[in-house]
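Structure in structure tokens, see below.
Yeah, one chain of the complex is gone here, protein chain that is, but the others are all in their spots.
After this line comes chain A, so read on.
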């Protein structure tokens, strides 16, 4: 009986990862219908997608670079969602982190690289934290729904970006493009050895994920956040401040996205903050895609690491697929959208299954 019980328990993580994986396969199945409708061979398309994302060392490096902001935003999402607050403001928090760290790089360009890079990452985190704390405080103390306010803050950040790049920090010169000048070389994020585009940011992102995992699991702060997330009444009764923890959770969540923003500026090949083409072009929509990565990882920061990698590969591979089978780029976006819808809807099923599995344990106990 006990071995059977243990076997059942070991199955639970399998369900946690398996159901989202199955839903991805289901989504790709529907996607193949769309591809076929456009006259493309789905098998060729998906093969190109896989090769584009994971085919060789350069593809994997590109996928990893793509997954950096996904992972950082995703980890922030884990912190917020586990505290019971919904953060749809990743986009704005990325921008806030990018803007503040760019301003810092412009202000102190002569600081040596060993100091400047960490400073810029911290400043970026600070920017994101402020952008998260504002809707957090609005929710905690005035009762404003955080879903609405975080989305609104995205729009504010987008306009702030284009406002700054219209004049104050625009690259000096004749051609007026919405971008800064090439920022100081002291701010460049070092590339990792191997001759790919992969830079140090991936280590930062994985480190943040591990720290977030430890915080949730092993610290008093994590205990408070999770308590507030599960049951505000019991948390209040135990003497915890529900309001402060909500603000804190959104600030931490924003900080993760803010670091992603700084890495997007200083880890990019252009080494500039670019607003041309809109805010989403700069963020690569990582503020939204990171939510999917986090849900994909079951809101566990460690599992969000492989989840971000997979999702990053799909995004990179999607570009290859489009090139290979000549379908409209909107179809690739639609395809990723279908995956998102499938994965997110599968969570209800997953939860039900997990509940059924633990409750049948209880009957046996």
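Observations
In this text, a residue touches a chain if its C-beta (ideal position, glycine included) is under 8 Å from a C-beta of that chain, and two chains touch if they have at least 3 such contacts; residues count from 1.
Convention: contacts and distances are computed from a predicted model.
Within the choices "LLM class flavin-dependent oxidoreductase", "HTTM-like domain-containing protein", "Heme ABC transporter ATP-binding protein" or "Polysaccharide lyase family 4, domain III", the name that UniProt assigns to the complex's undisplayed chain is "Heme ABC transporter ATP-binding protein".
When the full complex is taken into account, the listed residue touching the unshown chain is A:221, out of A:221, A:280, A:324 or A:349.
Across A:238, A:281 or A:330, the single residue that touches the chain missing here is A:238. Residues of chain A that touch the chain left out of the display are 218-221, 223, 226-227, 230-231, 233-239, 358-365.
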